[in-house]
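Left out: one protein chain. Kept in place: all the others.
== chain A ==
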Amino acid sequence: MLKINQLHKSYPIGDSSLHVLKGIDLSVEEGEMVAIMGSSGSGKSTLLNIIGMLDEADSGEYILDGLPIKNLTEKKAAVYRNKFLGFIFQSFNLINYKNALENVALPLYYQGMKRKERQEKAMFHLEKVGLADWAKHLPKELSGGQNQRVAIARALAANPKLLLADEPTGALDTTTSYEIMAFIQQLNDEGKTILMVTHEEDIANMCKRIVRLRDGVIMEDKKVEQVRAEQYV
């Protein structure tokens, strides 16, 4: 699914620069569910963003689904993001003046899908996350858990191969977190590859593999026995 080789990234800070990723090697197969852990500032989000083509590495190799990702034009990057990737963020990142249905339909709009088809498909995904009745509601009228489910529906709408989640449960209480995790596990069961950043051990243990970062390198990469989230819901 994806392969990363000797990936480096630093940020300029004033005159000096901050070396955040110092040679990451990582490969993820289709159908995996990987948790990326590490202390705050260890570069988890940076890594995820590079994988998501939201950011660019300074050096190193990154191959996504057989395609080398290097020096992409903005236009190409937009197409890849739209086709391959679905994003789930800690702060949901829904567009506040669009209702749930419109938010979910947005990636489909950028795929050039017809309006009617778009809305049907978006509705299907909203139903899947159990929010069909909330389709016409604006994000501010929904709870955090509901908003995250809208965001998941949106990430799924374009049927991406890879789902990237940066602390998807970070803003939610434990019960809601488990609900969301149950969803994500279900998606993984259906075959989606999932990469998620998390701080919480219990959430990480609901994945199938845990990658730990420290000081810009991977210090541990191990498979774990997946804890099912349904049992806590």
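Simple rule for what comes next: a contact is a pair of C-beta atoms (placed from the backbone, for glycine too) under 8 Å apart; a residue touches a chain by one contact, two chains touch by 3 or more; residues count from 1.
In this section, contacts and distances are computed from a predicted model.
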Quiz item: For the complex's missing chain, which UniProt name, "ATPase", "Chemotaxis protein methyltransferase CheR", "Succinate dehydrogenase cytochrome b556 subunit" or "ABC transporter permease"?
Solution: "ABC transporter permease"
Quiz item: Which of these touches the unseen chain: A:Leu7, A:Leu106 or A:Ala204?
Solution: A:Leu106
Exercise. Taking the full complex into account, find the residue in A:Asp15, A:Glu74, A:Glu190 or A:Glu225 that is in contact with the omitted chain.
Key: A:Glu74
Practice problem: Just name the one of A:Ala158, A:Ile180, A:Met206 or A:Ala229 that touches the chain not displayed here. | Solution: A:Ala158
Exercise. Kindly note down the residues of chain A that lie in touch with the hidden chain.
Key: 49, 52, 54-55, 74-75, 78-79, 81-83, 87, 89, 91, 93-98, 102, 106-107, 109-111, 115, 154, 158
